[in-house]
Structure formats: C-alpha cells, structure tokens
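Here's the structure we're looking at; comments come further down.
The block that comes next holds subunit A.
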Amino acid sequence: MQLENTGVSIVSAVLFSPLVGVLVLLFWPRLTDKQVRIATLINTLVTFAFSLLMLSQFDSSKGMQMEQVDEWIAGLGIYYHVGVDGISIWLVMLTTFIMPIAVLASWTGIEEKVRLFHGFLLLLEVAMVGVFVSLDLFLFYIFWEVSLVPMYFMIGMWGSKDKVDFFGREMEARIYAAVKFFLYTVAGSILMLLAILYVGNKAETFDFMLIRDLMRSGQLVFTEETERLLFVGFFIAFAIKVPVWPLHSWLPDAHVQAPTAGSIILAGVLLKLGTYGLVRYNLEFFPNAAIDFAPYIGALAVIGIIYGAWVSYAQTDVKKLVAYSSVSHLGFVVLGIFAMNSAGIQGAVLQMVNHGVSTGGLFLLVGMLYERRHTKAINAFGGLWKIMPIYSGFALVIALSSMGLPGLNGFVGEFTILVGSAGSDTLDIWYTVLATIGIILAAVYILFMFNKVFMGPVTKQENQELEDLTWGGNWYELSALVALTVVIFVIGLYPKPFFELMDGAVGDLVAQLDATLQVAMK
Partner candidate 1 sequence: MLESSPVAIELYVLLSAVLFVMGTLGVLLRRNAILIFMSIELMLNSANLALVAFARQWNTIDGHLMVFFVITVAAAEVAVGLALIVAIYRTKKSISIDDLHKFEG
Partner candidate 2 sequence: MENVLTAVPLVVFIPLAGMLINLFFGKYFGEFGVGFIGVTASGLAFVVAALLWAGLRDNNFEAVVVNPPLFDGWISIPSANLEIPWQFRVDTLSVTMMLVVSGVGTLIHLYAVGYMHGDPRFPRFFVYLNLFLVFMMTLVTGNNILMMFVGWEGVGLCSYLLIGFWFDKSRVFPDGVSEGWKNSNAARKAMIVNRIGDFGVLLAIFLTFWTFGTLDFYKPDEQPIGGHAEEAEEHALVIASTDEVIAEEEHDLSNMGFLNQAQVLLSDGEEHQVKFGSVDLSLKAIVTLITLLMLLGAAGKSAQIPLFVWLPDAMAGPTPVSALIHAATMVTAGVYMMVRANVLFHHAEVSSFIVTVIGATTAIMAGFIAVGQWDVKKVLAYSTVSQLGFMVAAVGLGAYAAAIFHLVTHAFFKALLFLASGSIIHGMEHGHHHSHDSHHAHHEEEFDPQDMRTMGGLRRKMPITYWTYVIGTFALAGIFPFAGFWSKDEILADSFRVFWDEGELKGIFALMLLITAAGFTAFYMWRQVSLVFYGEPRHEAGEHASESSLLMTLPLMILAVLSIFGGFLNTPSDLPLLTDLFGAHKFTDWLGHSVVNAHAGEFLWWLALGALGVAVFAIFAARQLYADETTSTVRITGDPLARNPQTSQAFALANAKLLWDEMYFKYLENPFNVASRFLADRVDWQFWHDFFHHNIVYLPFDQGAKGISGNVDKVVIDKGIMMVFARGPWEIARRVRRVQTGFVRIYALTILLGTVLVMIAILFPDIRDILGI
C-alpha cells in the first residue's frame, strides 16, 4: 500500500513554527535575556495562533483531517505523515496553550543560560506537538524520544539547588532526578520500539492510517499471544510516562527538582503523551488485549487514584504534594480510557486537558511562592490570604478546579469518566465506587494544603512582606493566571464544544471496541 504525497498542512505549521524560534536563538548573534524571553513568548503565541487557526478549520464530521503526507523512507514504508482528529487536536491545543504560560513562568525564575533554556523550551514544544500529530509510528517514536532530551537538560541544568544523599556521597538532587527521569522513560520506550518494529514489519508500513485500515479490514491479524505482547510493549512505555501506579517513582523527583516551567510542562503536557498513547495505539491496535487487560489496568488506576491522594496528604513539600496529586488525577484518566466506552474515553481526553490546566496552574502558583520565599515547605507559610489576596483568589480557583468542584473544569472530566466507568463493560462497578472515594480524598489533601498555606493567622515574619500580583509589578504572573482561570471556567461551564469536536473520533474508536467486545463476550 502506498500513500500519495499531499500539500503542506496547517498542522505542519503548528508543528514547526517553534523551530523558527530555536534557529533564531541558535544563530542570532547578540540577544539580551529580555529579548530572548520576548522572542520566545512571541514565538509560542504565534504557535498558539496557528493552532487556533487549525481549530477553526476543524470539521467535526470528519475523522482524521488536515493530513500531510510526504514520502520519507520509501523502502520501509515510512512517511512524514501528520494530521489531527478530535482526540489529538485538544492535546495540541493544550500544548500550545501551556507553552506561553511556561515562558511567563520562567520570566524571572531563570537567570542563567537564558537563551539555551528557551531554546530547549521551544524544542520541547516541537517534540510534544509532534507526538500528538504524527501518524507514522516511526515519526512518532522519534518525537517521543526527542521530547526527553530538552526536559532532561531542563531538570539537570536549571533544577533546584538541593543536595541529596546518594549512597553516602552528596549529589546534586537535580542531576539524580534528571537521570532517573531519563532512564525510566527510555527503559520503557525501548520495549515500545521493539513493538513498533514488529508491527511495522508485519504490516510492511509504519503508517498509522494504513495499519489501522489493515487491522480494521482484517488483513492484519495478530495471534492472541502476540497481540498481548505488543500491547504490553506499548503499555509499559506509556504507563511509565503517565505514570501508572506503581511506576511513579521518578515523578516526585522530577517534579520537585524541575524549574517551574519544567514542572508545568511535565505535568501539563508530558504526562499526557502517555495517556494519549494509550488511547491512540493500545486501544486502536490491540483491542482484544486491551479488553483482556482492562480489569488489571483499571485496578492499577484505582489504586493510583487512592494511593496518590493518600500519599500526597502526608507531604510536607507543596511541590511534592502536587506531584503526587498527579498520580491520583491521571489514575482517573487511565480508568476512563479502559472503561472503553464513549463517556469514559471522552472524559479521559477532556481530563487530560483539565489536568494540564489545573495542575500546571498549581505548579505555577508554587513556583511563584518559591521565587518569593525560596522554600516549598508547607509549614513555612500560613495566612497568605491576608497578605496576597489576589494571588490567593487565583489559588483558590485553581485548587478547587483540581479538587473537582462542579462548575469548574476538573469536575466535568472526572464526572464523565466516572459515568463511563460505572457503565463500563470491562470494569466492575466497584472500580467506580473506589474511584469516587478518590474524589473525597482529593478534597482532603487539597484543602489540607490550602488551609495550611493560605488560611490561619500569619505567624511568620518573612511572610508579612510578600508581594501580591499587580498588572504593573508582575504582569507576567498575573496574565498567566488569568489565562488559566479563564480556561478553567470555560471548560467547567460550557464543555459542550469540547465534547462535540471529539465525539466523531471517539465514537469511531468506541464502535470498533464495541464490535470487539461483542465478539469477546460471546
């Protein structure tokens, strides 16, 4: 089978426009730090504008669209093939939306090697968008691995100044975290590479659309054994990235050590590479194995929901608390995906966006505090509401969104996921019951954090003089928070268009899964 080359698509523009910035930052002779920041900000905003343009051209009645195909390595059936459907478009939007916020978050926080840092940021954006839009397994894998490199350096070079005791010798905690992050992720992706090579070999192409057609038409069939192995190959790579309990050990290290922008991107987008992969590849390619494994993966997800929430309640470091809350939140996403029905998967996709916005926001808030007080210990604060009322107002909204308050975005996602899992054919009703307990626990740890940091009387002298947000003083912080808050309200109050756009793609996927399920149940 062959694909015809097409013209240039807007998707490529979104994908490569940050590369312009990378080149400018690489070769422009003299740039002050401020110019670097402004240039990067403009670049990310332009990319966001491109993605909005892409969104406006999106036709919800069609499946995969705005595709671009160019022959690349013809002999192996490898193409440069990109495109978006109702699922990936929201993740692209999330990425392009989070990036300007990440730039604003590092406006004053990053002072060394500014140019390099922003170059990495933009490179990371290319890689992340690439993962979401690539429709060729080979291309996907390349972007997947490329996304590791900038993040590795961001953690390792601009991370915290903490020291960690490593077998008796002192070590830079950020180096430890960066290496751990890199090794865990790479270890997983090697299995995925094997699986990709196997699938590509068998199908004689690496093109996602072609393979999908082959599978749907029954021309490409794996034995039960093989399908399970391939499923596991993909799953482990994605599960480490998500991270699915118990593969989360790298996450608190990476989050705590990363600079603010790094944490925002890590929580906001990078973790979604994993969940996106689960929807895109595991469910699409290996439905039988997915159905077989669903109860087990669902169990891991539920354990993750409760465990993550429970563990984060006991944290003394704000950033670590938020990091563990990610384990809990992404448990919901995984649960929704393996509910394998429309509500579950659509909720999961929306929750990916929601988590990016609200947890990204939480990391942003923590970063602001850290810049002011140079500590992340929960005990160091208290009563901030009195001193920084505007900041605390935003913190309240974002915390509530993370907690899943109805009317804000988190609830819409969690609710749809749980509706899906309650009626799921693959998951027992008890999964939903236990996951709903996770919603109680979310209130427990979020309010614990909020109370300790923002409420109570002000007892520490250092906190008396903290600077609140103003348009004149720190517009970059305020604008980032305003943008996040707007999205939180929009998704919370009017998520209809979001679901509308993804309905076609998810409906299509679910129809396939249903067919498989019907066969499996007989």
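Candidates were picked such that all candidates are chains of the complex that A comes from, given by their letters.
Just so it is clear, contacts are C-beta pairs under 8 Å (C-beta built on N, C-alpha and C of every residue); 3 or more make two chains touch, one makes a residue touch a chain; residues count from 1.
Worth saying up front: this structure is predicted, and the values here are computed from it rather than measured.
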Among 1 or 2, touch partner of subunit A in the complex: 2
Contact footprint of candidate 2 on subunit A as seen in their complex: 167, 180, 246, 249, 252-253, 307, 310-315, 324, 341-343, 346, 383, 385-386, 400, 405-407, 411-412, 415-416, 418-420, 422-425, 427-429, 432-433, 436-437, 439-440, 443-444, 447-448, 451, 455-458, 493-496, 499-500, 503, 506-507, 510
